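Provided herewith is a single structure, encoded as structure tokens, for subsequent inquiry.
For this depiction, one protein chain was excluded, whereas all remaining protein chains were kept in their positions.
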Amino acid sequence: MSTTRDLSNQRTFLIDLTKCTGCRGCQVACKQWNQMEAEKTSFFKGEGYQNPATLSEYTLTTIQFKDYFHEGKNEFSFYKAMCMHCNDPACVSVCPVSAFVKTPEGPVIYDTKKCIGCRFCMIACPFGIPRYQWSKALPLVVKCTGCYSRVKEGLIPACAKACPTAIKYGGRQEMIDEAKRRLTANPGRYMNRIYGLEEAGGTSVLYLSAVPFDDIGFRNVTRRPLPSRTWAALRFVPAAFITMGGSLAFISWLTHRKEKIRRDKEMKEAGHASQKGDRS
Amino acid sequence: MTAMKKIVSEIQSFHLFLRILIVLVTAGFFAAIARFTFGLGATTNLNDIYPWGLWISFDVVTSVPLAAGAFVLGAIVHCFHIKKLEPLVRPAIVTGFLGYSLVCIGLLLDLGQPQRGWHVFAYPNLHSPMFEVALCVMSYTTVALLEFLSPVCEKLGFHLPLRVLRTLELPLIVLGAAIATLHQSTIGTFFLIAVDKLHNLWYNPILPLLFWISAVFTGMCIIIIEAVMVHRYLNQPDETDLLATLARIIPWFLGIYLALKVFALFYLSERPLFDRPVLTALFTIEMVAGIIIPMIMFLQKRIRTDGVLQLRAAGLVVMFGLVLNRFNVSMFGMIQKNQQIYYPSAIESIVTIGIIAAHILFFAVVARYFPIFEHHSEDTDYAIADGFHRTKGPVVPEKV
Partner (left out) sequence: MAIGCNPAENHPISFKWIEAAIDKGAKLIAIDPRYTRTASKADIYVSIRPGTDIAFLGGLINYALTKNLIQTEYVRDYTNASFIVSEGFGFKEGMFDHWDDREKAYDVKAWTYATDETGKALRDPTMKHGRCVFQLLKKHYSRYDIDTVAKVTGTNKFDYLRVAEAFCGTGQPGKTGTILYAMGITQSTHGVQNVRATAMLQMLLGNMGVAGGGVNALRGESNVQGSTDYGLLFHTLPGYLPSPEYKDETLEAVIARYFPKTKESKSTNWWQNGGKYMVSLLKAWWGENATAENGFCYNYLPKRNGNHSYLQIIKKMIEGGLEGLVCMGMNPAVGGPDSLRAREGLGNLKWLVTADLWETETSIFWKRPGANPKDIKTEVFMLPAAASMEKEGSISNSGRWAQWRYTATEPPGVAKSDLWILDQFHHHVKTLYKKEGGRFPDPIVKLAWNYGSGHEPDVHQVAKEINGYFTRDTTIQDKDKTLEFKAGDQVPAFAQLQDDGSTVSGCWIYCGSYTSKGNMMARRDPTDLPNGLGMYPNWAWSWPVNRRILYNRASVDKTGKPFDPKRPVITWNGSEKKWEGDVPDGGAPPVDDEKGAYPFIMVPEGVGRLFALTMKDGPFPEHYEPIESPMKNPLSKVQNNPCAEVGTNVTCDLNRFPCIGTTYRMTEHWQAGAMTRSLPWLVELVPDMFVEISRSLANEKDIKNGDRVTVVTERGSIEGFALVTFRMQPFVVDGVSIEQVGMPWHFGYAGLATGDSANVLTSGAQSPSSSIPEFKAFLCNIFKGGKGA
């Protein structure tokens, strides 16, 4: 749905990956604030020191490591995978029980009490964020809450608070301006792109990177907000219903009328015939 | 105890095939219990990469159009008043009702919290295609139930309800077709949100329209298949001639579908289209075996009028034009490059097989005990005895 609401003060993350040292302070802070279980891991799952392998019902954010040679030099890059808290979220639009809500402050939150576990949000999310409690008999969907419980009390999210270097948090326009400022001040240091600015119609998590975004695991996501694609079809529902129902009703009436006329004619002729027969 | 004894003896009189079906249904039932006892994670091969698997792909996305015969035939016969095909309506309605009921069961199994299913009504989201589908499927099932109640009431002699139902018959059919249009197409709308995931061979903005059209011609083909099956196995008359009439409409729908599909592919889809050899192969099979070949077949009179060949053509449409298509859209086309492959677990397969078996079994049982094959004209007048009392003698009149 298009909205003309003013997003300039919406709480937004600016994650400058040229500053991220892959320390995982954010991962641990998230676990601590949300009291999530630690997963059983062994060695590392992925390049570098990556653990756990990916987001899951126990892990709402991970640092994805990339250890490679880029343009002849070593690169050791880190990407904080997390919910993008889209401005026009696909998950909000597809959830049949309205369990997802885009809050006015910015975080996209999720009401566990409403969820029926249909997993449509998992299909819908272009970033592949929502995870499922496969380990439970009555599973629910799990995803980063944007620390809404903190944000609405005026605090910043746990990961942003713990991060000593890379994560900034503030109004959306402020973060965009800061990102642009960094790109112009130090063009040699950055890929000239703010990921999250336009993806999925714009998100509340903006990234800057030194290496190509594709190299370190970012997905190529459409710029058009996803709900608009569904709505393009869904908005025809009432019309389709009325058209279909109406035309069939009309056709039925038409054919039945034709039938009736034909039968009346037959009966009249039969009546005449019998009348004629009677007279003779 | 007599009732039990009666049931048991009835079952023992069933054909072996039906008894096997009973076993499969029972197995499916226990597999369903396993799903609730141990949870989805333990019993299915679903995971965070493949949150939707066999149950959604088959039990929902494929089964819904497979049950489309009801509304299609209802509309053809009662709205377009092609009375010739009237005998085929009731079986189609039964198929439809059973199909949709089993879809509901399949859905409840797949949901993580089925006990909260009513939340769809309590916290509706008008922007969600799933909300729309849930609503429509539930209403349609109700409509199908009401339509199905006609033969039930006839058998059990409930006169007044029957009269009411008779009056409602046409409105229900119109309503049914309208609702069916909505959810058949909206199942396609589901996948519009998977814009970066569903491969370009299937992803385009008119996917809902294509889903609706394919539901329509599938419904017709299912009727053909069903009619041939009940002729072969349930001692029903050979309806080849009737079916030939139906078969004349089918290639038109196939043709429109093909045209739209080609248009969408070349003018509406993103590129690249043919970068994944496996998907290209699946797409080709779907279009050639499922649309083009049957279309050519149905255009030929000799095939239309031949019982065996009718079946084959219809079967091709259903198998490749519909089932493969739905699996391509909901499962195969969603597999990303270099991603692990999903295949259903034993429990998932047993449940799905159980559901299919249940469909066939209950159809046969209903056919056995309820008047769905009797041909009766709409003109038959039912004398209304005082209020609710039964009339003497069989309600169903002799063949006209």
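Order as written gives the chain letters A and B; numbering starts at 1 within each chain.
We adopt the following convention: a residue touches a chain if its C-beta (ideal position, glycine included) is under 8 Å from a C-beta of that chain, and two chains touch if they have at least 3 such contacts.
It should be emphasised that the depicted structure is a prediction, and the values quoted were computed from it without experimental measurement.
Colleague: Could you run through the displayed chains and say which ones the absent chain touches?
Modeller: In the entire complex, chains touched by the missing one are A.
Colleague: Using the document's definition of touch, tell me which of A:68, A:213 or A:241 contacts the absent chain.
Modeller: Of the listed residues, the one touching the omitted chain is A:68.
Colleague: Would you write out the residues of subunit A that touch the absent chain, in ascending order?
Modeller: Contact residues on subunit A toward the absent chain are 18-19, 21-25, 27-28, 31-32, 37-44, 48-49, 51-52, 67-69, 74-78, 164-165.
To be clear about the criterion, only the chains that are shown with their structure count from here on.
Colleague: As a quick test, compute the distance in whole Å between the mean CA positions of subunit A and subunit B.
Modeller: 31
Colleague: Which subunit A residues qualify as touching subunit B in the complex?
Modeller: Residues 1, 54-56, 90, 92-99, 114-120, 122-124, 126, 128, 131-141, 219-222, 224, 226-227, 229-234, 237, 240-242, 244-245, 248-249, 251-252, 255-256, 258-259.
Colleague: Sort out for me which residues of subunit B touch subunit A in the complex.
Modeller: 36-42, 46-49, 51-52, 75, 78-81, 110-117, 119-120, 122-125, 127-132, 134, 170, 173-175, 177-179, 181-182, 185-186, 188-190, 192-197, 205, 207-208, 334
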